[in-house]
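Right, subunit A next:
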Amino acid sequence: MTKQKLAFNWASSCGGCEIAIFELGTKLIELTNKVEIVFWPAIMDYKYQDLEAKPDGNIDVAFMNGAIQNSENEHIAKMLRAKSKILVAFGACAYTGGIPALANTTTRDEIFTNSYKDTPTTVNPEKIVPQTKVQTKEGELTIPEFYNTVKTLDQVVDVDYYVPGCPPVGEQVSKVITQFVEGQLPPKGSVLGASDRSLCYECKRVRDERKIGKIVRTYQTIPDPQKCLLEQGIICMGPATRGGCGSVCLDANMPCRGCYGPLPKTMDQGGKMLSALSSIFDAQTEEDIQKIADGVEDPIGTFYRFSMGRSLMRRTKK
Partner candidate 1 sequence: MGTTPPKRVGVFVCHCGLNIAGTVSINEVVERAKKQAGVVFAFDHKYLCSEPGQALIKDSIKQQHLDAVVVAACSPAMHETTFKNVARSAGLNRYNCEVANIREQGSWVHDDREKATRKSHIAVRQAIEKVKLNEALEPITVPVTRKVLVVGGGIAGIRAALDVANAGYEVYLVEKSGTIGGRMAQLSETFPTLDCSTCILGPLMVEVYRHPKIKLFRLSKVEEVKGYIGNFKVTVRQEPSYVDVAKCNACGECAKVCPAEVPNEFDMGLTWRKAIYTPFAQAVPPAYVLDSKNCLGLLPQACGECEKACDKYGTSCINLDAWPEVHEFEVGAIIAATGYDLYNAANLTEYGYGTHPDIMTSLEFERMLSASGPTSGEIRCPSDGHTPRDIVFIQCAGQREPETALPYCSKICCMYTARHAMMFHHKVPEGQAYVFYMDIRAGGKGYEEFVKRCQEEKGLLYLRGRVAKVYEENGKLIVKGVDTLSGKTVEINADLVVLAVGMVPSAETHELATKLKASLDVYGFFAEAHPKLRPLESPTAGIYIAGAGHAPKDIPDTVAQASGAASKALDLLSSPTLEREPTVAKVTGELCSGCGICIPLCPYTALTLNATTKVAEVSAALCEGCGTCIASCPSGALSLRNLTDEQILAMVEAIVAS
Partner candidate 2 sequence: MHFLEVLRDRIGFERVEKAVKAPLKGLRVGAYYGCLLLRPPGEMKLDDPNRPSVMEDLLTRLGCTPIDYPARTQCCGSYLNISTLESEPLARGIIESARNSGAKVLAVSCPLCKYNLETGRNGSAAEDYMPIVYFTQLLGLALGLDPQQLQLDAQKMQSIRETQPVEVA
């Protein structure tokens, strides 16, 4: 039987998803007996030309991680889409925008000004910011265009499956890949390697009374490792986040940050969490309610840490 052709690629990403694949460890070797990896720039020396050279639909399954933050990301996404039978948005960035999409709370100009002018470590007397085209004596040099609004993979190309997580946890990754290798696949558009229920369903912590009198931030306390973090005033995204990660953060006595993304029947992870959280504020008067609400620093960063790209509002108004 012919080996399946797999491809891995990254867009605007930290590389964590690549590492996640290495979590397969020796399984990876066994895997290569079943599949042929035809494109994986992060690991081996592939050129985009190699990809371009391939006939359309030549790749069986392509895993793309990272968000779409510049024209290069988009270009490769489109190319990979064309060359692959199945395109998988792999990891939080590709699926929901991830950390890069928090750039949508600002603008290209602000980012440039900050990175190329204002940061104390920058020496840039001419105040040069990246230009997509520059004329040099060697000729015209171009770099990709930096987008003002970061997008998820499926906002630029058609996506077949999603694998959430920042990064997806090892055992889920191997499950997913075997799923593909063995070809037992759910309907297009499904989320793989995650539970359809929220993290609370698998959370071992004990719950007592659902109410919050005061918001506490993780650096302000050492939470009781047995008790639900919400009830200790710590914002845990668990209720609004897909399970399946094995609640690794909670085991480290840290709250869920929401990297596994929104639940199947919800429109917006952050909004849902906001509603759930505020609903159990232990306050009756406007003043008291305001006091607790004020305890929530940076709502967007808290509720959309990983899902800004897939949120209802998607960016802030500037």
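Candidate entries met the following condition: all candidates are chains of the complex that A comes from, given by their letters.
In the analysis below, a residue touches a chain if its C-beta (ideal position, glycine included) is under 8 Å from a C-beta of that chain, and two chains touch if they have at least 3 such contacts; residues count from 1.
On a predicted model such as this, the values are computed, not experimentally measured, just so you know.
Enquirer: Of 1 or 2, which one touches subunit A within the complex?
Expert: Among 1 or 2, contact with subunit A goes to 1.
Enquirer: Name, in rising order, each residue of subunit A that touches candidate 1 in their complex.
Expert: So the residues of subunit A touching candidate 1 come out as 196-201, 207, 209-211, 238-240, 243, 263-267, 272-273, 275-276, 279-280.
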